[in-house]
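This is the structure, below, for whatever I ask next.
A protein chain is absent from this complex, but the other protein chains hold their places.
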Amino acid sequence: MVTDLSIELAGIKLKNPVMAASGTFGYGKEYSEFCDLNQIGAIVTKSITLKPKEGNPPPRIAETPSGILNAIGLQSDGVEKFIAKALPFLEKFDVPVIASIAGGSKEEFAELAKILSKSKRIAGLELNISCPNVKKGGMLFGCDPDAAAEVTKAARKATKLPLIVKLSPNVTDITLIAKAVEKAGADALSLINTLLGMAIDINTKKPKLGNITGGLSGPAIRPIAIRMVWQTAQAVKIPIVGMGGIMTAEDAIEFFLAGASAVQVGTGNFVDPKCIIKIIEGLYKAGPDLLTRGDF
Amino acid sequence: MVTDLSIELAGIKLKNPVMAASGTFGYGKEYSEFCDLNQIGAIVTKSITLKPKEGNPPPRIAETPSGILNAIGLQSDGVEKFIAKALPFLEKFDVPVIASIAGGSKEEFAELAKILSKSKRIAGLELNISCPNVKKGGMLFGCDPDAAAEVTKAARKATKLPLIVKLSPNVTDITLIAKAVEKAGADALSLINTLLGMAIDINTKKPKLGNITGGLSGPAIRPIAIRMVWQTAQAVKIPIVGMGGIMTAEDAIEFFLAGASAVQVGTGNFVDPKCIIKIIEGLYKAGPDLLTRGDF
Amino acid sequence: MSSKWRGTQAAKGTVCKTVIRRFESAPRLIPGQFVTIRCGTGTEPLLRRPFAVHRVNREEKSFEILYEIKGEGTRFLSQYEEADDLDILGPLGNGFKIDLNIKNAILVAGGIGIAPLTFLAEELVKEKINVTLILGSKTKLDIPLSAIGYKLLICTEDGSEGTKGLATDLLNEFVRAQNFAPLQIYACGPKAMLKAVAQITNCQVSLEEIMACGVGACLGCAVKTKDGYKMVCKDGPVFNSEDIIW
Partner (left out) sequence: MSSKWRGTQAAKGTVCKTVIRRFESAPRLIPGQFVTIRCGTGTEPLLRRPFAVHRVNREEKSFEILYEIKGEGTRFLSQYEEADDLDILGPLGNGFKIDLNIKNAILVAGGIGIAPLTFLAEELVKEKINVTLILGSKTKLDIPLSAIGYKLLICTEDGSEGTKGLATDLLNEFVRAQNFAPLQIYACGPKAMLKAVAQITNCQVSLEEIMACGVGACLGCAVKTKDGYKMVCKDGPVFNSEDIIW
């Protein structure tokens, strides 16, 4: 098999268009025992905050039909510790690292972008303006075109690194946010983050998550993600990184047909630590013509 | 078991709080062979349009992980034929009939409300302002607080029947629509209608639905429905009819704990024609204290 | 009595048969009707799966389904050689119409489309009608068939079994040989084959569509006819070929 699946996404060279999604792959180290990081298209880190952040009270995970709810709440050691402790481990590997950043204000996003731009190991930034599990900032930025544009502009000014903006699905019209963010200088979009959900334990009569609500991910949300990628692909010119419930190469292909240029795998990693590797192998077999936008 | 599960919802007396959801139970007749209609809390009819409507080209159904996509497109024989042909069958049964109506304009909603108000057999109206599968009207009304309020007002003026307004989940903030509709005169809310989704057949490289996109229902969407019911219950005073992925009595109880006063079963009917009856039996066993809002 | 397990897992593409026992409505089943079966108890797969009635034993209140393993639902069923505790809904659908005055019938099956046609053939034979069943497929099928009282013609596109060629070629010959003598013609198989059959001659076709409810309530299984959309589950699955907009 000599198929070449390499792509250039927003200026980042990837061996193949399959990346690990933010928050589901730690900082790479945790899964390095179970899968060869050098084979992965790119690793998007767990979202990094400026200052250390404790995260939400447990339980943080609940299972739902073909999906999971999570309310991690952006637990983070802060950007300094990320650079000092987590990043060096990745020096050994030949895989682009995309740092996901999450600020509580546009100034924090800019500050994070600036700090991380100094590191040679970072190939690009993903702005998480769509986390449903924090009170300040988070999804609020991603639900309003103006706020989303503001954050993007602030980060754009602070860095020369490729800028991917990650969109929230919890909106009436995702193309409005996509267009606003494109205009504000984003090099690519990634979608979707989790859908805001909730589950109640009928025995205790209490929510299953410590944070009451959480973000829904996994195969259950795939039809929504596919629809949003398809809509957005028609609305913007910048490339789209699609995600939401991808477990197999076939699932990934569905996203390419919908208009994605690359994909990310999140919850799938939990189900099978070799999920990404298997997807990449599957795409090599399928060949590049299945990796292009469908005609409809 | 002498538990009394009867409720009065927006002035409609129900033997129990479990109803058949619009579009999943025909006009009652189709399922009457398989389950005793007299045991059901209420039947919400397939959405009725003013004039006959052909519906969308097939395929109209696609299965997704723990859910289904549908794009029926409000196929309807029109309100006159409904009254002349479908309604008489229901005379034999002692079950409240709630007519779901879908107009292409607020005038059409008003007209439908007026026509149906003349029938003694109709106990209430459910305004479907949230169908994702039609181009004109449909979800558009349900995605904008002002438009939703306009439609509600128009229907309110045209009828004295209890008015339930059915909300779309495809919005940034469902409580805004809920409040607007409450203010405009709705007696109750029902939520959620389906989430806009899409699936692609990777063999044919074409969408699995004739209409390209469709509405996602079933267990997959339950966490989203529960969250929206919980949010809305805190925002309005009128009662809420909860639905989305209910398959068992336990699922129904989750909705009551989230703040619903009654529930509807949709996709569950397809999986098991006796689904509603089994849920009602389960609720009798669980007893009324599990059917009240949780304290969180 | 309890269900009997096959013990082995069948691969995709394999044809399997399962006997459904203790089905009270078995005596009422007529050829062309179908049942829907819940495949498992969880939410995957979610929807019931429709299957044609392949053969009925009225005395024993049992019937058989014959199916090809396609995905999770059929794989689940293939575990059962005999089943008496499955959740089965039926009889559903209209079934084939039999004209007792026309003494010759041709049945055209494409692949697993044979499932309802063997039941039909047996009923036609009981009515003393001469039956010819043409079974066409891409390549040799591994289907256990015993044609008792009627003629079974097999053809494959690659010639690996029976005549080499299409079922419609055989049908064409047959119709021509009949020379306008009255014939009842029935067909079941892939849509492309049904369309080809319909172009040769008017007939009764059994259609398939993805189904949600199976009882006419969801309006999901629409097929376009000259009289607007009809539901395969309720108005069909058997239609007059000339009513369908192909």
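Each chain carries a letter (A, B and C) given by its place in the written order, and its residues are counted from 1.
The working rule: contacts are C-beta pairs under 8 Å (C-beta built on N, C-alpha and C of every residue); 3 or more make two chains touch, one makes a residue touch a chain.
Note that the structure is predicted; figures quoted are calculated from it, not measured.
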For the chain not depicted, the shown chains it touches: A, B, C
Which of C:T43, C:S78 or C:N94 contacts the chain that the document leaves out: C:T43
Absent-chain contact - pick from A:G41, A:P132, A:P219 or A:G294: A:P219
Footprint left on subunit A by the chain that the document does not show: 23-26, 30-31, 33-34, 46, 54-55, 57-63, 65-68, 70, 72, 75, 218-220, 247, 267, 269-273
Contact set of subunit C toward the excluded chain (per top definition): 42-44, 72
Touching residues on subunit B - with respect to the absent chain: 65-66
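Just so we're on the same page, only the chains that are shown with their structure count from here on.
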Maximum centroid distance from subunit A, chain identifier (CA atoms): C
Chain with minimal offset from the mean of all protein Cα atoms: B
Whole-Å gap between the CA centroids of subunit A and subunit B: 34
Distance between the centres, which are taken as Cα means, of subunit C and subunit A, whole angstrom: 47
Overlap residues in subunit A, where contacts from two or more other chains coincide: 65-66
Residues of subunit C whose C-beta touches two or more other chains: 43-44
